[in-house]
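For this depiction, one protein chain was excluded, whereas all remaining protein chains were kept in their positions.
By letter and in written order, the chains are A and B; residue numbering begins at 1 in each of them.
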Amino acid sequence: MNESLLVVRNVSKAFKGVQALGGVEIEVRRGEILGLVGPNGSGKSTLINVVSGHYPADAGSILFEGRELRGVAPHRIARAGIARTYQIPRPFGHLTVLENVALPPMFGRVTLERPAAEREAKRWLEFTGLAAKARLRPDALNLHQRKFLELARALASRPKLLFLDEVLSGLAPAEMDEAIRLIRAIREQGATVVFVEHVMRAVMQLADRMVVLMHGKNIAQGLPQDVMRNRAVIEAYLGTADA
Amino acid sequence: MPSWTLLGQSALSGVFIGALYGLLGLGLTLCWGLLRQINLAHFALVFLGAYLSYQLAAAGVDPLLTLAAIAPPFFVFGALLHWLLARFKVNPLNTLLVTFGFMVMIESLIQWIWSADFRRLESHYAGIKWKVGALFVPLPELLTLAIAVGLALCIWAILRFTDLGRAMRAAAEDAPIAAAFGVNEKLLALLLSGFCAALAAVAGACLALSHTLAPSQIYAWIGVVFAAVMIGGLGNPLGPLTAGIVIGVSEALTMAVTAPAWAPLVSFSLLIGALLLRPEKF
Partner (left out) sequence: MRFIVVALAMGVVPFLGLPAFYESFLYLIFHWVVLATSWNILSGYSGYFSFGHAAFFGCGVYTTAVLAGKLGWPFLWTLPLAGALPAVLGVALGAVIFRVRALRGELFAVLTLAVTFVVATIVLNTPIDGGPGVYLSAVAIPQLAPSPSGTFYLLSLALAVSTVWLAYAVHQSRFGTGLFAIHDDEEVAEVMGVPTYRFKLAAFALSCALAGLAGGIHGVFVSYVTVAETFSGSTALYVILMAALGGTRHWLGPAVGAAAVTTLLYAFTTSDFAVAGRAAVGLIFILVILFLPQGILGGFARR
């Protein structure tokens, strides 16, 4: 029986008059891969930003393992075991790839000393195929590698809950298959994954359950095949051309 | 508790000094707001202009007319400065550092030419003052106020209502897009930077009219003028003037009621207050 890991209840967030999230209700179960889809502007990235603490929510409740996260400082949310990638990669420009990935283990759920953190980082760099680039700066990487750097960095803190924000966008089909394989492997390691994606093929392949957001609200939730047949979803959002 | 007359005179002198803050801050706020260029050398330029006015006035030229000779070379310097910063793609924080270097160089130049002694511009304006009711209104300060208000309003109107102004604001928002619409943002930037330096010359002339000059005094103005610029809102020509007058009057009243010592605390506290209460303005 899968218990709830994260419960988002009635969360709202507005930016200068634009209501990005308007009372979102989502439940994430431990050990699942949850697909989060919706048209542009539906609030997917905002939801990730709010849960991870990048922005504070205006209202609502975010319960992680029973603990309220709304209003908690972002670094404490990271300590609790939540990690995320950024849609447009945001590595630390002056640090090497290895140092980038070694940082979360020093500050995340487990706080390791530098030598242990670097060993951990090397492990995740191998996992994502970036081991050869360890001593380079992020600007020497191409987009695909930078996205995987985001991934390695997020994984390095051994999060309980991992948010992936459009990890696949901009990737060639072969790179995409590799990413899908990685995401499955991440779940096997024990993390729960919520991934935002436009590429429906990937969502159908990977997701145990799906949530559809529209205008900052959750309009459908459930098994992928059920959600895709949901009348409201079909009417509101037909997905991208990639199938 | 001081008399009403004293308070009134204090408030009036606060308005006058506030106008000077506004005039000093005008070039600074335009460059910072519209060009993302924080020009610390602006203060040294103001003093250089003041000293040059003093020098030419000593040779018999009317202090305000000296601007005809001083403003054009300053304009060129301002344009060159912007060219340099743009050429090396200096980010906003580093413009502060580079212009800091220029400020030191200009200050050294001033000290080399005029020495560290105090200089006072003697002009026929200095002696004239009128009595309005119980209050004294000295001509140099009144001139400064008039020039400050006049320039601020003109520039505000230009930015608001003319094509040139619109083009400048567009370039400030998003230079590449503005360029795509035919705005020659590189030329506009050079012109604006030059204009700000010319404004420094004007402020310098006004400063020379009512203050004694010494190279060490350059630093005394930095804190309060930056406060006026920030409180008034970057890029807003009316900003430093209104904020400056508020600061000036608050300082003057504080000085009249307590001790002169605490005046800088007033501007600093106002600044902190503004930054904490309305940080999104930046």
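As a convention for this text, a residue touches a chain if its C-beta (ideal position, glycine included) is under 8 Å from a C-beta of that chain, and two chains touch if they have at least 3 such contacts.
Values in this document were obtained by computation on a predicted structure and should not be read as measured data.
In the complete complex, the hidden chain is touched by one of A:H75, A:R181 or A:R229, namely A:H75. When you scan A:S157, A:T192 or A:N218 for touch with the missing chain, the hit is A:S157. Residue A:H54 is the one among A:R30, A:H54 or A:R123 that touches the chain not shown. In the full complex, subunit B touches the hidden chain at residues 38, 84, 88, 90, 92-94, 96-98, 100-105, 107-109, 111-112, 216, 219-220, 222-223, 226-227, 230, 259-265, 267-268, 271-272, 275-276, 279-280, 282.
Against the chain not shown here, subunit A presents residues 52-54, 73-75, 77-79, 83-84, 86, 90, 92-96, 99, 102-104, 106-108, 111, 113-114, 153, 157.
In this section, only the chains that are shown with their structure count from here on.
With centres defined as mean CA coordinates, subunit B is found 50 Å away from subunit A.
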